[in-house]
Structure formats: C-alpha cells, structure tokens
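Structure incoming, see below.
Missing here is one protein chain; the remaining ones are kept as they sit in the complex.
Coming up: subunit A.
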Amino acid sequence: MTQTTPEAPVRRQRAQVKVRTLRTDRWWLVPLVTFFGLSSFLVYGVWAIIDNSIFVDPYIAPFASPCLAAVTCPEGAQLFGWAPIGDWYTLSPGLLILALPGGFRLTCYYYRKSYYRSFWLSPPACAVQEPHGKYTGERRFPLIMQNIHRYFFYAAIVIGLILAYDAVLAVVHKPLGLGSWILIANAVLINAYTLSCHSCRHITAGRLNHFSRHPLRYRAWTFVSKLNAKHQPLAWASMFSVMGADLYVRLVAKGIIAFPYA
C-alpha cells in the first residue's frame, strides 16, 4: 500500500466507492409507492376539475367547495347562496379554489420531502446518490417560493372550516346518509392535517423563546406539536379521504351509487 503524508492530496479524497449506493434493502420501494400515490392524486384532481357532477342535495364534492361561480354552481351548492364570480365565468367552479388547497399541499413540509424524494430524486432515499450534477436547494426562484407556505395555511384554515360546514349541513339534512358521514370523516381529517402543519406550530408559539410568558399559546403549541408528530400519516389520510369523499359525491350525483341511504 502506498504510504502518504497528511498533506498529500490523496488524503483529501473521500473513499472512491464507484456505486451510487451500497444499500442492500429495498430503498426504492417507498419513493416508488409515493410516486404512484401522489400521481394518483394529481390525475384524480385533473379529472375532478373536468367533471361537472359536483352536487347532489345535500352533498357537495369537496374539490368544488366553496362553490363560488354564479353559472356553473348548481342551486343549493353555493356557500350561503353567495356567488361572487359572475355570469362571465363558465368553467369548472373547482378551478377557482384549486390553488389554495393545492398550494397548501405543494408547499407543505411533508409533501416537499415526499416529492423531492420520489419525483425529483433529490435524494431518492437516504445514502443513495442523487442523479443531479448541481444542487442549490430552496435558495432561488422557484423553490424559494416554498417560504409562502404559511399564507396557504391561512387559506387552508378557511377551506377546512367550509368543508366542516358542508359536512355538518349534510348531516343535518340527511343524518342517515352514508355520504354525510363520509364528508364528516373527511372534514375531521382535513382539519387535523391543517392544524398539524409546521407553520401552524410556529405561529401558535414556535416563534417564541419564552413559553412561560405565554401559557395559552404554549398549551396550543403543545397540542399542535402532538398533531405535528402525525403530520405524515395525516397528509396521506386526508389526501385519500378528500379523493374518496369527492368521488363518492360525484358517483351519487351521477346516479351510479343509488341505494336508499347513499
């Protein structure tokens, strides 16, 4: 073996391991499943925007709520009968609000991890070399825009409350309807996911250094921190619940699901 001194250039080298990873487990499985899981949400979302069966009394599809369009929202679907978007708008009502819950999930700290890993392979898994030659992180446009996550959180709070209102309204009008309870379950998961957000944790009291001076905020932070520990499962559960609830309402609206307590 060649002897070198501490100053030798070779001493400044990493181990010249020629493979991307020496991991022997199925490290590719999680990013692969994540890729298909998130892709299914994107594909469903595109279909839900095109599909017009958004309302069957008393259910409104979560992807279209709040329904703000005067023309394309069926009677009874509008929130408090309010339609701020006038007759000129004839496209899907879901398009009007898509950016808010979509942006919330797109900039979510958990989803960032999942799509950076599964879509951008940066990195695909821990200790697996990424394929990119250069990396600048979230320091430049467009990824620096991830920093507006908290504004999407504010919007998500409003959307979550509206979905809860829709669900309660459905239960009031049709307490024995399966759809009412599907909407309730969805509203609970959506709001739990929203409240478990890292920005929410920061806003409640995470930004403080003296919890003892703000006991109420500290208690809120403690509660949100417990939820925050479940942010990943809540992200998946709420994603599938909103897809499931939305699909259910549309199938009922189309008459495909038509049993008495649907």
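The working rule: a contact is a pair of C-beta atoms (placed from the backbone, for glycine too) under 8 Å apart; a residue touches a chain by one contact, two chains touch by 3 or more; residues count from 1.
Just so we're on the same page, contacts and distances are computed from a predicted model.
Engineer: Assuming one chain is omitted from the figure, identify its UniProt name from "Peptide/nickel transport system substrate-binding protein", "Serine/threonine-protein kinase RsbT", "K+/H+ antiporter subunit F" or "Succinate dehydrogenase / fumarate reductase iron-sulfur subunit".
Structural biologist: "Succinate dehydrogenase / fumarate reductase iron-sulfur subunit"
Engineer: Using the touch rule from the top, list residues of subunit A that touch the missing partner.
Structural biologist: 1-4, 8, 10-17, 21-25, 109, 112-113, 116-117, 122-123, 126-130, 132, 134-139, 143-144, 147-150, 198-199, 201-202, 206-212, 218, 228-229
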